[in-house]
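One protein chain omitted, others in place.
The first chain written gets the first letter, and so on, giving A and B; residue counts start at 1 in each chain.
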Amino acid sequence: MHTHRCRLGALLIALLLCACEQREIPVHEFQFFAFGTLIELTIAGAESRSAQRAYRRIEKDFKTLDEDLYPWREGVLARTNRLLARGQPFTVDPLLVPMIDEATRLSRLSGGLFNPAIGALVELWGFTGGEPPRTPPPRNDIMRLVAGQPSMQALVFAAPTLKSTNKALRLDFGAYAKGYAVDRGIEALRALGIKNAILNAGGDLRAYGRRGARPWHIGIRHPRAPGVFASVEIETDESILTSGDYERFFIYNRKRYHHVIDPRTGYPIRKAICATVIHRSAAVGDATATALLVAGPDHWEALAQAMGIKQAMLVDAAGNIHVTSKLRERIRFHVDPGRSIVKSADR
Amino acid sequence: MEFEVTREDIRIAWLTALALGMYVLEMAFPSPLPGFKPGLANIVTVAALVCFGWATAAWIALLRVLAGSLLAGTFLSPGFALSLSGALASLMVLGLAVSVSRKALSEVGYSLLAALAHMGGQIGAAYCLFIPHAGLFKLLPVLMSAALVFGLLNGIIARSMTQVLLAK
Partner (left out) sequence: MTTADKTVLILALALIAALYAHSWAPAPAAESARVSSAGKPDLWLALGADREVVIEGVLGPTDLEIRDGRIRFRRAPCLGKHCIHSGWLASDGDFAACLPNAVAVQVVGKGTGFDAITF
């Protein structure tokens, strides 16, 4: 009797196993606001307590950096800009040293197309606060600021002091801060023992590990329509960053004015609508994505090479997609990449 | 070389031939869903199980899968892998059923078990080898329902077959 029941039980189990079930791994998702945008943290395969602890740490770090790095808040960067304007050397906050160092290097590699010294111009356009502006600033004001030719080369760093030789210089790490924060965040997550995560700061993200049995699926938003026009899979540690003219903008007299300013002209770039970069470091990717938009369809590839980026994509103003060969090997398009992805009315 | 051919061998041979015949017959009919077949050849497997025991049925089922794939030109193809997985799964389940009790189930019961296990084994193999997509499991309820229906029908036909076999 006993053995009969055991065998019956085994029989039932065999039947059930034939309909093999999938096992679900735990995935934790957190969201909070910082840097003027939505920050999302996704953790896979960790237990709830570790995930919660990681989230609290990331949220705290981001909110601190937000205070310090955004020049319109009363933090380290705002104070530093005031001191730089005096033209005298001063002891610089250690938080900024690696940032200034890397930003200067990236600015040089990009030939000045990535230029975090144009803080005054950025503020003039008004994309820095919570509300977007409605009208472009007066042309004279723009020209005056451009004439000052602020660049990172005007900074003189003799540890621990910093000074600026150009009164027009004002630091704004807007095109770099999110990537920098993401890199620090990923380091913190790793140190906390998280093995699989995505940290997404308003669309600039870095992912490592996998989601259970499969890699992370990352979508690239269409610049003019809801939804996604391309996607990639990430499983080794990689960042993917996008810069676009649709993130902060206003329309005035039927022209689009957006937050990616060409340092050479003082006006928003017009030759491209979005750029995407894949690279290990989110900070480098962030700076490069912005610089690619400034470089435009004629020079984007040379710029990517100069910045050491092998996987990049640019959508020009006509909606045509340009992509490096290394990225073409892995990117999956959800549209026809051979044709323009925007209707002329949307440009 | 001389082979000694036993009575058992002859029995297996012609029963396998019969199962093959049914398999070929089934190929003539288009199937509404890929991998979805009434499994007429299982009639022979089940009848053989009831009349001559699990070992004989196992020989017949596996030989049929092998010979069938050679005949259809699908040997070592994905279809072959699915067929084999289905056959192995149903044999395993039949073996368990027989070890619990030889007499409790009739041809209908065995056929039902075999059909469900066969379908389950095929889907499992498809998932592990070819289509690791959760979407595959959406098909499970429909395919298993079909397996249940055909399992019952085949079982009833297998009943008649055992009468014939035992009469011989």
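As a convention for this text, a residue touches a chain if its C-beta (ideal position, glycine included) is under 8 Å from a C-beta of that chain, and two chains touch if they have at least 3 such contacts.
Predicted model only: the values in this text are computed from it and were never measured.
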{"item": "Candidate in contact with the missing chain, chosen from B:22, B:44, B:60 or B:105", "value": "B:105"}
{"item": "Among A:112, A:148 or A:244, the residue in touch with the chain that has been omitted", "value": "A:244"}
{"item": "Contact partner of the left-out chain, one of B:53, B:78 or B:141", "value": "B:141"}
{"item": "Chain B residues touching the omitted chain (full complex)", "value": "101, 104-106, 108-109, 112-113, 116, 134-135, 137-138, 140-141, 144-145, 148, 151-152"}
{"item": "Residue ranges of chain A at the interface with the undisplayed chain", "value": "12, 15-16, 19, 31-33, 36-38, 40, 42, 130-132, 134, 198, 200, 202-205, 207, 211, 216-221, 226-228, 231, 240-242, 244, 246-247, 250, 276"}
